[in-house]
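What you see is the complex with one protein chain gone and the rest in place.
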Amino acid sequence: MKRRNFIKSMVAVSAVVATPMVLMGKEEAAKAKRKGPNDLTYAAAVEAITGGKEVKDSQKVKLTVPEIAENGAVVPVKVEIDHPMEESNYVKAIHVLSTKNGNVRCVDVMLTPANGKGYFATRIKLSTTQEVVGLAELSDGTFIKAAKSVKVTIGGCG
Amino acid sequence: MKRVILPVVLLLTMATAGEQFAMSDADRAMYKEMLENNPADIYVEEGGELLEEQLGGEAALAKFLGVSEKELPKYIAGFPRYIKKLGNVVGIDQVLQAMQVEQGKEKYKLKSEKMFSMLAYVKSLANDEQIAIDINADKYIKASYDLGKKTFETARGGRGLSCLSCHSKDIVGMVLRTQPLPDLGEAGAGATWPAYRMTKSSLRTLQRRFQGCMKNALLKVIPIGSKEMVGLEVYVSTLAQDKKQPIAIPGLKR
Partner (left out) sequence: MAEKEARKSMIKIKPKKYKVGDIVKVDFIVIHPMETGLLKDKKTGKIKPAHYIDNITFSFDGKPFTTMKVWETVSTNPYFSVNYKVTGKGKITVDYTDNTGEKNSKSKKLKPKG
């Protein structure tokens, strides 16, 4: 993945969305919006996960991301949930989302008590400076989350 | 006129970029942790398999180089070095190529992914060793070092840039497009390539990295394995050697 091209293409997407909409009919605008294969807004993605239930910001979600990404195409993300992992009470899922990517979803991880801990780590692409969100579903059906901003800059040589 | 102004502009940009975009220590620690899960580990493993299948593994390599298997790691830490059989100061990749020729095998290109993998594996055998290039060992390595140093310092291309333009002692720590310019020795450049380059999503070697640098700085790109390139690798490796940076392959680079 070339970061610069990736960012360029993401910028192109937002430009298409932002500027010529006045000149288009509704249908055309909707078409123009769908550039990536799985485009989805942050609100819609959260709605799809929670079914409209409340999501509380929680200290129990420990989200580790860099403050400044060395490279927007490779941003390390670590989510740890301070919650039991027992048969009757466990972390059911961890979702990693971003707020401004064309497709805000990154990974949905379905856990089981066999994991022993509510933990997940990966690396994601970020098109621009935005928030990364760690959203957890507990076995009692409640949702908790934490969000952190990551600065993405075009940096360094090549 | 242009030639003079551009480097000056570049330097000014570097100076005024300021600290605000420099990464914090916590961020650096996080990226360091990524070394534990370096995608290049897969290429290194593959390189080991290729060496085994293609050329007969470490035993064959040691035999070709005329050292015992036990001495191999320390000997590898001394590359690039003068190999009498080949009549030149060469990198590990050129030794592997020579072995392929000797055994009548398909010769991997120096710039191929397979060669990068194999080179990375062989150099990783010397992990935790100090780089051990003795530039006074013979006249050939001395000449190679001198040519490398000259190549490093010679301004070339449309903008009149040299390696030194960004890597002189005077500007270490200045921020160039969010990246603090490293001291190449302190950063262990010679000891941490081949590395996984995140920007390229692939395993890259030191000489391949030099090429990328040259291309970006609008210098004519020198071929991998040429006298100048090998010299550059010798010179940059000795910088890490001076700072006693241990070999740690594969590295992980932005």
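Letters are used for the chains, namely A and B, taken in the order the chains are written, and counting of residues starts over at 1 for each.
The rule is short, and it goes like this: a residue touches a chain if its C-beta (ideal position, glycine included) is under 8 Å from a C-beta of that chain, and two chains touch if they have at least 3 such contacts.
All values derive from a computational prediction rather than experimental measurement.
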Option from A:115, A:129 or A:153 whose C-beta touches the chain left out: A:115
Identified contact with the non-displayed chain, of B:29, B:42 or B:86: B:42
Where the missing chain touches chain A, by residue: 1-2, 5-6, 9-10, 13, 35-38, 73-75, 85, 98, 101-112, 114-117, 119-125
Chain not shown, touching residues in chain B: 36-37, 39, 41-43, 45-46, 201
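The rule we apply is simple: only the chains that are shown with their structure count from here on.
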Chain centre separation (chain A, chain B; CA means) in Å: 36
Sites on chain A touched by chain B in the complex: 1-3, 64-68, 70-71, 73-74, 76, 123, 151, 153-158
Chain B - residues contacting chain A, complex: 21-24, 26-27, 30-31, 33-34, 166, 176-179, 198-201, 212-213, 215-216, 254
